[in-house]
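A short worksheet on the structure shown next.
Note that one protein chain is taken out, while the other chains of the complex remain in position.
Should a chain be cited, it is by its letter among A, B, C and D, assigned in written order, with residues numbered from 1 in that chain.
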Amino acid sequence: MSVKTLEIDGRMLTGRTGETVFAVAWDHGIQIPRLCHVGGLSDVGACRLCLVEIEGRKRLQASCLTLIEEGMVVKTATPKLKSHRKLIVELLLAERNHVCSVCVMNGECELQDLAASHGVDHVRLRYQFPSLPVDTSHERFGIDHNRCILCTRCVRVCDEVEGAHTWDVCGRGTASHIISDLGEPWGESDTCTSCGKCVQVCPTGALFSKGKTVAEMRKDRGFLKYIVTAREKKQWIG
Amino acid sequence: MTFEELCGKQTEEVERQQALKNRIMCCTAAGCLSCGADGLRQAISAEIAAQGRQADVELCGSGCMGMCSRGPLVLSAACNRLYGNVAPADAAALVSADPAATETLADRAIDLDSPFFSKQTRIVLANSGHVDPEKLADYIAAGGYQSLGKALTAMSPRDVVEEVKKSGLRGRGGAGYPTGLKWELVMKQIPQVKYVVCNADEGDPGAFMDRSVLEGDPHRVLEGMAIAGFAVGAQQGFIYVRGEYGLAIQRLQTAIKQAEREHLLGARILDSGFQFRIDLRVGAGAFVCGEETALIASIEGKRGEPRQRPPYPPESGLWGAPTLINNVETFANIPPIVQNGGDWFASVGTASSKGTKVFALAGKIVNTGLIEVPMGTTLRTILFDIGGGIPEGKFKAAQTGGPSGGCIPEQFLDTPVDYESLVTIGSIMGSGGLIVMDDKSCMVDVARFFMEFCMDESCGKCIPCRAGTVQMHDILHRMTRGDATEDDIEMLETLSGLLRETSLCGLGQTAPNPVMSTLKYFRDEYEAHIRERRCPAGLCQMESQLEEAMA
Amino acid sequence: MGERIVIHPVTRIEGHAKISINVDDAGEVSSAQFHVTEFRGFEKLCEGRPFYEMPGLMSRVCGICPVSHVLASSKAGDRLLGVEVPSAAVKQRRLVNYAQLLQSHALSFFHLSAPDLLLGMDSAPEKRNIFGVLERDPDFARRGIRLRQFGQRIIELAGGKRIHPAWGVPGGVLHSIGAAGRDEILTWIPEALESMDVAISRLKPLLDSLPQEIENMGNFPTLFLATVTPEGDLEYYDGVIRIVDAEGNTVADGLDPMRYATFLGEASEEWSYVKFPYYKPLGYPGGKYRVGPLARLNVARSAGTPRADREMREFKQRSQGAVCQSFHYHLARLIEMLHSIERIQELMEDPEILSEHIRAKAMLNRLEGIGSCEAPRGTLFHHYHVDSDGLMKKANLLIATAQNNLAMNMAVEQTARRFVTPRSIEEGMLNRVEAAIRCFDPCLSCSTHAIGQMPLIIELRNHAGDLLHRLERS
Amino acid sequence: MTASPPAATVKDNREKLLERAMSRYQYSGDALIEVLHTAQELYGFLPPALLKTIAHKLRLPASRVLGVASFYHFFSLQPKAAHTFVVCLGTACYVAGALGLVEALDRSGAKPGSSGAKNDVSVQTARCIGACGLAPALIYDGVVHARATPQLIKAELERIGVK
Partner (left out) sequence: MDRVTGKPRLATVWLGGCSGCHMSFLDLDERLIDLAGRVEFCASPLTDYKDFPEADITLVEGAVANTDHLSHIRTVRERTRTLISFGDCAVTGNVTALRNLFKIEDVLDRAYRENSTVVIGIPCGNGVLPRLLARVRPVHEVVKVDHYLPGCPPSADTIHAFLMDLLDGRAPSTSELRFG
């Protein structure tokens, strides 16, 4: 397996051929923000938070989808990138009804963390206040569309790791929403195995365990690496 | 059919047509159909039967003749006259072609020497209005499939690519990527399975060039695709056509069947070793599918969501195979280029933008319709000579490029229309919609209109486009209602920057363009809405300052 | 032609309030009304949310007594689950409820009332706050601040957060106070008890100096309602409801809070965002009753802790039958603080307070649940309906301050009739009208700037609501 | 086209036609959109049971089938109304006052996007139907009307009994 050398934020780093800029950066402690990426699942480049500047490329590139190249020069945190990321977080907060104070994930939410780390102390945009449902028909879990950011981690983990493909995205544009099967209540799904992987990968309080109160929900993503490594390499490491 | 047989067939058909007393071409494009062309056609057909002229008078449907504003249009070959606003009652006069009888139509004759025609150069539309799109023989008579024959018999794939490169043809879908380079990229790919895709998902509101080409001259597009397939080494083509274009779909289906029957498509084309199939894929109402990666997803039966590029489709497209994607007008340019050579094509147009461009003229202009001009023609020529000027009121702006384009104010009317010049003045060539606005059009509302379009058509995959268009629309909407502040202009600019630089695909990246160009040239209108709560065009209804209190 | 005097704003009771005084053709006060101008709509905005989130959501009704809402909400949730809450969890809940009573009453007395009581009603307005008290009597002020801090610290140690702790859940609580927390609390107790002695002994002589106010501001017969133990002692977390009348006779006893709707009704009037609960058997508006510290001491037989019992016996002797002077809410508050500290100490010495068996889990087993407890200002009810997936269909909240609404209006009218002469309005007259409200401590400060100069906008309006005269104090 | 098939024979025929369409594409999941087109032509709209059948036959997850069907505006998940107005909101029509047509329909209680709710009239808007030369354009029950006016709409609505 060949190795490539590249520069990220002024540091000379090496990575293996076929690795993404995102992966190499994180391996070396450069934490590029992200919402749709989660290790162990395919990448879609939808959240646009991991965009980076690459010398010689006209457009900003989603680092989760950009493979490293020899001699590449990458910047991950220029003022422009930071300001774009901040506005993206604001767009998300204004899009649906993210009321952090009364959310099950208050204190542990990736979106809330991003807002804090990007200096989002208020949202400059108008809140849209869409009317969205909560589905708690499942015996163990619930989905609150008010808190969904459409990162599709749940769709991918259900398809790629569990193999059930219970979830998908319905509608388009701002009307997009996550559905189970043919849009029936989750509790009536024929395909859901109740494995709870979707709940664990969800970055916000959109998917949660029933019976959790405000700020009580905690999520564990370690299982993903465990399963994926086990499946691919027949190695059971946590 | 061999190439020789094809040539023979052409001669035969030309002679047959020349023997006729009259050929009446009745425009059956969507525009004329919507003002009674169908009834007219039936009336003429009945009249031919009534007068017993089936033997020497032929009635054909045709593609768009251009002057949609005066439909339904009829071209009488015998008189070499084009008539507008024709009614079923005129059938007898048309069929007889008697000078005395056609006197009643004289005032509706359209001057073919008028600037509307004389300032146009028709390459793509050469056949439109002159051949019956439902008759393969008509197309063959007009020289159809000769280019394919030439390519298969006298050229190598590399020769074809070189000729296209030499022509300087650039993609007519909007971005203007050099077509020859794209072909070369696909040609050089190693995999055996490759695809050619014709993007006929023309979606800009106010654009109907591709539809007219498909309806009026479908074989031209098929021929162009087949040549492309030969050049890049693909055996399968897809036409992804808008579901709204029922007539175009129907004519394409007919044309494909006809071509397959005559071995102009399918296996052993013109008795050569080359095989090429074309399948139709009918879109289902999603503008974003005009974006090439979304279009690919859609052909694969998925949600039409774009994906990150690179890799570009020439490397990895349909089902991961190298894929050549061009739009309708681009493919329609190929047969004449192969036939007449790249140098001939390059002699038309400007230094960097070669050939012609088809525009759909609409809005506040006298001659609404379909036109084709050499690249580099000025907007003034297009709007005032060809378009006949503004019916009433005063010219305010011309909008090009649809929701990805911009509004061009009066001071740039003498700008030559080519890819670079339009970008310089804040718009883009786009696919060819050209909408004229007069002083009754509110530019803030126009920006809002386009933003609403983008918001509705955003696929929703990436955040900047999904949520950013909503916010930009919200601001523009509030402006048109008198509920906005100066800060909102700044926020529009900030959001524009975000969408342009971070959106996943072209839809989001270009969605701010109409806002940015109107802000640039019509900032005073924005400010009037904000500071004075007044719409200079008198269009926006300003509501009471605060919707805040409940009714 | 009658006139209307509008006092606006009355400072701070759950936001803003106004008082209007109507004047008849003869120029006399004919009636007066207390208008609460704040409305947030929790009973609707909770709709569609999982009931598990209610304690956290409903605590946002009030930042002064969020714990009360967390408790009432958790208890309604307990009912929806149909579980018995583990006794260790009940102790955690009781602990935090006492802590809340302590901090809320401390705020009411030291931060908000003490300035007027200690500095005098005519002291300079700039000084009439906790900082003014600090200057005059730093030790006293510091004790007050520390008492409130003590209460808040317990809430923080047990609930994880001082304000809006999302620690109460249907079925129990999320975590216990732990050994370290317990040890810290125990170290506070001696100082807290000492501070209460100081405060009570300072207040009592002050009361003797205000006979006019005590007798004429909200002194009238009403019913008193409070939760008590089945034996009739003070109870704040879980008990039965007892109602006594002005003479001290028990009108009703052993009422189940779950059946509150059978004996309490609520009336809506277009002139206030706070409704008018009433005792059903006496009808509306006849069924006036008071809740809160004064009511609790009137209703309960004894406190059940030695120090508080001593004070309570003395308190009850202030009147034949029930103590009807609303002004005595202040003293009642201090006695309750003392009682709370004693109870906190007891709980800290109970080994079960460290138990980790604090949460009963179950599926949804009922579609309707009611939770009630004694909040600092009185009895609080949360009443929820959920669908079969546990999503809120509707809620009814019967809040302490509202239950005093009829009495507060009565107090306003009584004070206006007694002190206001419309022909020559003086600020002092109107201040007393406001002061009547503040006795009830309707959530914030209103309680205490009870007497003394208040900057006001006074509007004299005629019957049609037209502004006749506007008086503004700079 | 009706929502529920009136007779079993008709139903059988439709099933057969749909089956034939799927078999033409070798039951490939890639042909989902073509199959949905056919299904909608046959049934008028795409009810859940139909989507379920298609998912099953094409061996696709049900959620993906609904995801695709809901992405494209051509596909209707609800039964269509007896009468359909499609107002073109392309730029040319917009500039020529198409909003006036929408408002005229609005006043009658028929709102864009609404389907079948009010007297079985559905109102849709289109993003350019390509009749820009004849703006504003209106498609009423499949027929394109050039230079449509609010008066025309009013007359048509009156004719079908919507006031």
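By definition in this document, a residue touches a chain if its C-beta (ideal position, glycine included) is under 8 Å from a C-beta of that chain, and two chains touch if they have at least 3 such contacts.
Computed from a predicted structure; not experimentally measured.
Novice: Check each of C:Leu112, C:Leu157 or C:Leu364 against the chain that is not shown and name the one that touches it.
Specialist: C:Leu112
Novice: Among C:Lys275, C:Arg318 or C:Arg417, exactly one should touch the missing chain; which is it?
Specialist: Only one of C:Lys275, C:Arg318 or C:Arg417 touches the chain omitted from view, namely C:Lys275.
Novice: At which residues does chain A meet the chain that is not included here?
Specialist: Against the left-out chain, chain A lists 93, 97-103, 106-107, 109, 112, 115-116, 119, 121-124, 126-127, 129, 131, 215.
Novice: With the missing chain put back, which residues of chain C would touch it? List them for me.
Specialist: Within chain C, the residues touching the omitted chain are 6, 9, 11-12, 14-16, 18, 20, 33, 35, 37-41, 43-45, 47, 57, 60-64, 66, 107, 111-112, 115, 125-126, 128-131, 134, 142, 145-146, 148-149, 152, 162-164, 265-273, 275-276, 278, 280, 284, 394, 396, 443-445, 449, 452-457, 461, 465, 472-474.
What we mean here is this: only the chains that are shown with their structure count from here on.
Novice: Count the C-beta pairs in contact for A-B and for A-D, then report the pair with the higher count.
Specialist: A-B
Novice: I'd like to verify one number: the distance from the centre of chain A to the centre of chain D, where each centre is the average of its C-alpha atoms, in whole angstrom.
Specialist: Centres of chain A and chain D (C-alpha means) sit 35 Å apart.
Novice: Please tell me the distance, in whole Å, between the geometric centres of chain B and chain C computed from their C-alpha atoms.
Specialist: Whole-Å distance between the two chain centres: 73.
Novice: Would you please write down the residue numbers of chain C that are in contact with two or more other chains?
Specialist: Residues of chain C touching two or more partner chains: there are none.
Novice: What are the residue numbers in chain D that touch two or more other chains?
Specialist: Residue numbers touching two or more other chains: 64, 67, 71.
Novice: Quick one: in the complex, what on chain B touches chain D?
Specialist: Spelled out, the residues of chain B in touch with chain D are 30-31, 33-35, 68-69, 71, 203-208, 211, 243-245, 281-287, 298-304, 319, 360-364, 368-369, 399, 402, 433, 435, 437, 441, 446, 449-450, 453, 456-457, 459.
Novice: Which residues of chain A touch chain B once you look at their complex with the stated criterion?
Specialist: Contact set of chain A toward chain B: 44-48, 51, 59-62, 65, 80, 84, 87-88, 91-92, 94-95, 124-126, 128, 149-150, 169, 171-176.
Novice: Using the touch definition from the top, list the residues of chain D that touch chain A in their complex.
Specialist: The touching residues are 48, 51-52, 61-67, 70-71.
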